[in-house]
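Note that one protein chain is taken out, while the other chains of the complex remain in position.
Which chain is which? They are A and B, in the order written, and residues in each are numbered from 1.
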Amino acid sequence: MRELIEHLTPRYSLGAPVFQRPGLTFVDVKRDKLRALLLDLRDKHGFTHLVLLTAVDWLEEGRFQLTYLLNNRAADQTLGLRLYLDRANPMGDTIHDIWPTAATYQRELREMFGIAFPGSPRVDEEFILEGWTDMPPYRRDFDTLAYSQQTFVERGGRETHEPRATMKHKLYPEG
Amino acid sequence: MGSLRDVLSPFTAWKHVIETPVTLKNPIGREAADRYRGFHQNDTEKCIGCGSCETICQNAAIDMVPVDDPKEGDSGLRPQIDYGRCCWCALCVDVCMTGSLTMSNEYTWVDTDPDAFRFIPGVDEKPWDAIAKGYQRPGERMLSGLTRPEMMEMEPEARIDNFDEIVAGYSREQAVLEADRCVECGLCVATCPVHMDIPDYIAAIREGDYDLGTQILYETNPFSEVCGRVCTHKCETVCAAQYEGEPIAIRWLKRHIIDNVSEERRLEIVGTPQVLPTGRKVAIVGAGPAGLTTAYDLARQGHAVTVYEAQDHAGGMMRYGIPEYRLPYDALDRDIAVIRAQGVEIKTGVRIGSDITLAQLKADNDAVVLGIGLHMGRSTRVPGSDAPGVEAAIDLLRRITAGEEVPVPKKVAVIGGGNVAMDIARSMARLQKQKYGAVGVTVTALEDFAHFLADKEEVTESIEEGIEILDARGPQEMVTFKSGKRKGEVKGLRTWKVISIFDDQGRFAPQYDEADEIVHEAEMVVEAIGQMADVSLLGDELTEALQWNRGRIAVDADGHTSEPWLWAGGDSVHGPDVIHAVADGHKLAASVSAMLAAKAEVAK
Partner (left out) sequence: MFSFQPDRSQYPDIGPDGKFEIDLETGKFLKLWQGPNHPGITGNMSVELTVNGDEVVEGKTHVGYLHRGFEKLMERRTFIQVFPIVCRVCVPEPDFNEYCYAAAVEELAGIETPEKAKWIRALILEMGRFNSYMMSIGGIGGALGNGIVGQWLTYVRDLMLDRFEELTGARIYHMFILPGGVRAGLPEGFEGRMEEVLATAERYLDDTEKLLFTNAVFKKRTKGVGYIDPALFESYGVTGPNARAGGVAKDVRKDSPYLVYDQLDFDVPVEHDSDIWARATVRYRDLRVTIDLLRQILAKMPKTGEVMTSLPNVLHWKIPRGETYIKGESSRGEYGYYLVTDGSGYPRRVNVRGPSYTHAMALLEHLIPGTNIADVAALMVSLHTYPPEIER
C-alpha cells in the first residue's frame, strides 16, 4: 500500500496518508484530481469496489469531508479518499458514471447533508425523508433533541433529582 | 426442464401431516432463560442512590426519585424506570456501583394503566422481586476501573533515618487513571466537612485544567495543599467506588492538582481581595487551620485581620503536631503564603494572655476569634506518670518541630493507638535511627487491631519502619528506678492485656487480664492518649463569664460564644481534625462577617 500511495502522491497531489491498520489507509485528495484518481484506482490498481460514499460534517472547521471508500479485494486493501468541501456552498462532483450505485449515495448526501451533486440521476428526488422542510438533518447543527421536543409531546409525570443537589438541599442547605 | 423427481419429491412434505404440532399451546407463562433481561429488581438497602444508572441510560428511561431522607453516603434517591423508554440493554446493571440493580427473567406483565409501567424497583412491590433468575453482572464491574494506581512511596529503609516526605504524589498518568474512575455522583460532597466540589476538581484533572482545579479547591478550602496530604478524607469512606473495588483516592487527587500549579500561578489564580477595605478589625488567636481560614475569608471580604500566634511560626497543629515526613513545612508555608497575600497579618511569637491580654484585643477590635487548638497532652495518671522520662506526645512533637533538643533513648514506649501515637512513635524511631542506627519503639494501644483508631496505612508504615505495635494493652504503671543514680527515673512501662474497654452502658471502663502482664523496657514513656486546650489565656473573669460544655467553650452553631464579641472554633471546640477546623473557619468567618455587616447597617 505504501508503494502505491508513494506512486500516486505526486501525480494526484495527495495529502499525508494515514495507515490506520494493515489493509486500511486514508488519504486526502483535492477535488480537481478526484475523478482521474478514482478512474486510475479502479482501472489500473484493482480498486473496483466502491464500499461506500459518505460525508462527515466538520462544523467547527467550516467544511464537509466526503469519504470515498474503495476496496481491492484481491489485495485485501481498503483505501479511504477524503475530500473536503466548503460547508457554506457544498458542491461535489458526481461519479455515477464510474459506479452507477454512487447515484444512491449522492442522493442521500443531497438530502441528509445538503451537498449538491449536479448531474447525478434523480439527485433531487426525496430519498428517505418525506415532506422535510427543516435543514438537512445530518448536519451537526441540526438539533435532534430540540426537534423532537418541538414536534412531540413529552409524557408527563417524570421528574428526576440530582444526588448531590438533593443531599445539599436536605443536609446542609446553608453551606 | 424438470424431471419426474421434481414433480414427485415435493409430495414427501405430506409426512408432516401426522407430526405433532410444534406450536406452544400457551406461550404466556413460558419461563425465560436464566440470564434473560426482564423487569428490574433493586436491592434498595444496597443501593446508595448514586445515579450512575440514570447517567448511562441512553434512552432517558431512568429518573432518580426520593424515597428516603439522604444520609452519609446515600442520597436517599432510588431509580424509577419508565418502561415506555427502557430498551432492556442492562447497561444500568453493568454500571451499578454497588451491584444492587439487577434484572429478573420475568418479561410478561399486563396492565391497562400505562402509568403503571413506570415504577421504582425494590420500592414498588412487584411479583418478580424475589425471582433469583435473570440478568446479573457475570463478574466484577467492567465499565469503570476497580483499583487505584499504586502510589509511589519511599521504601522503609530509605525513609527511616530522615524526615523526608514519604509519598511521592501521583504522576499525570496515574492521576488521570484515578480521576477516570470517578462516576461523579457527588455523594462525597455532603460528607466532606467543607463540602469541597470533589467531582468537579476531579473532572478538571481529567481535562488537564489545573488552573480550574486550583480555583475549585480554593472556593472551599485554603488549605488544599495540606489537606491533599494529611486530610482524614471522610469523603473516601462514602465513595461509590468502594463497594466493588477501592474508593477513589480523592486526597491524592487534590494534592495532584496543587502539585501541578506553581506557587506564583496559584497566587495569580486565587488573587487578592477585590473589595474596598471595610475599616473593620478582627483579631484571631491561633494561626492554625481554623484561625487562618477565618482570616482568609474575612480578609477577602475587606476586613483588617490580625492573627496572633504563640509559636515562632504559623500553622498550629499542622506544623507542630504533624511530622514533617507526612507534611513538609514548605508545603504548609505555601498554603499560608496565599493567606498572607490576602493582607492577613500574622504576628508570631505573641502569646495572648501574657504578651497581650484578651481584654486588650477586645478593646482594639470589632471581633475576636479563638482558634487555640489542643496543645496540652492528657495524662494516663497511672502511678509514675509524673516521673522524669514520661513525656506528652504533643509536647514532644512540638519540640522536634521547633528544633529543640529532645532526649533520644534507645528504648521508647508509647501509650496510645491513634494517629498521634503513630506520629510520635515514627518520629522517635527516626531520631533513634539517626543516633544509634537502630529503632527501639514499642506502641501499646488499648484497642485491638480490629478497632484501631489510627489509619491503616499509618499502622502498616510504622511496622515497616521497625516499630513494634502491641494491641489491647492497658497501661498500669510507669516503672521507675528504685535506687541508684537514676532513682525515680522511668525504666519501663507495665501493661495488662485488655479484655474489654467499655461496659454495658458504653462507658469507658476497661477490664484487664491481670495474668497477662508485660513490662516494656523503656527509658522514655510517651503518653499519646489525647489532648486538651490550654484555656488559661481567658483569665478568671472571662472563664467565669463564658458558658462551658463539658470542659470546652460552649458555642452556637456558628461558633459564637456566650460573649457577643467572642467566637471560638477549631480543634479546641470540635476535636482534632484539619478539615473540620477549616470548615469551622468558614463558619466563624460567615458569622463574624454577618455581625460586622449588621454593625455597618446600624452605623448608617
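Some notes on this structure:
As a working rule, a contact is a pair of C-beta atoms (placed from the backbone, for glycine too) under 8 Å apart; a residue touches a chain by one contact, two chains touch by 3 or more.
Predicted model, so just to flag it, every value in this text is computed and none were measured.
Per the touch definition above, the residue from B:81, B:95, B:160 or B:568 contacting the chain not shown is B:95. Checked against the full complex, the one of B:7, B:110, B:276 or B:557 touching the unshown chain is B:7. Checked against the full complex, the candidates B:181, B:195 or B:319 give a single residue touching the omitted chain, namely B:181. Remark: the residues of chain A touching the chain excluded from display are 20-21, 23-24, 26, 48-52, 54-58, 67, 69, 73, 76, 78, 80, 99-101, 103-104, 126-130, 137-138, 140, 142, 144-145. The chain not displayed touches chain B at residues 1-3, 5-7, 9-10, 12-13, 16, 22, 32-37, 52, 55-56, 58-59, 87-91, 94-95, 135, 138-139, 142-146, 180-184, 203, 206.
Criterion: only the chains that are shown with their structure count from here on.
One simple way to say how far apart two chains are is to compare their mean CA positions; for chain A and chain B this gives 50 Å. For chain A in complex with chain B, the residues that touch the partner chain are 155, 157-164, 166-168, 170-172, 175.
Within the complex, the chain B residues that touch chain A are 49-51, 54, 62-66, 69-70, 75-77, 82, 84, 115, 118, 185-187, 189-190, 195, 199.
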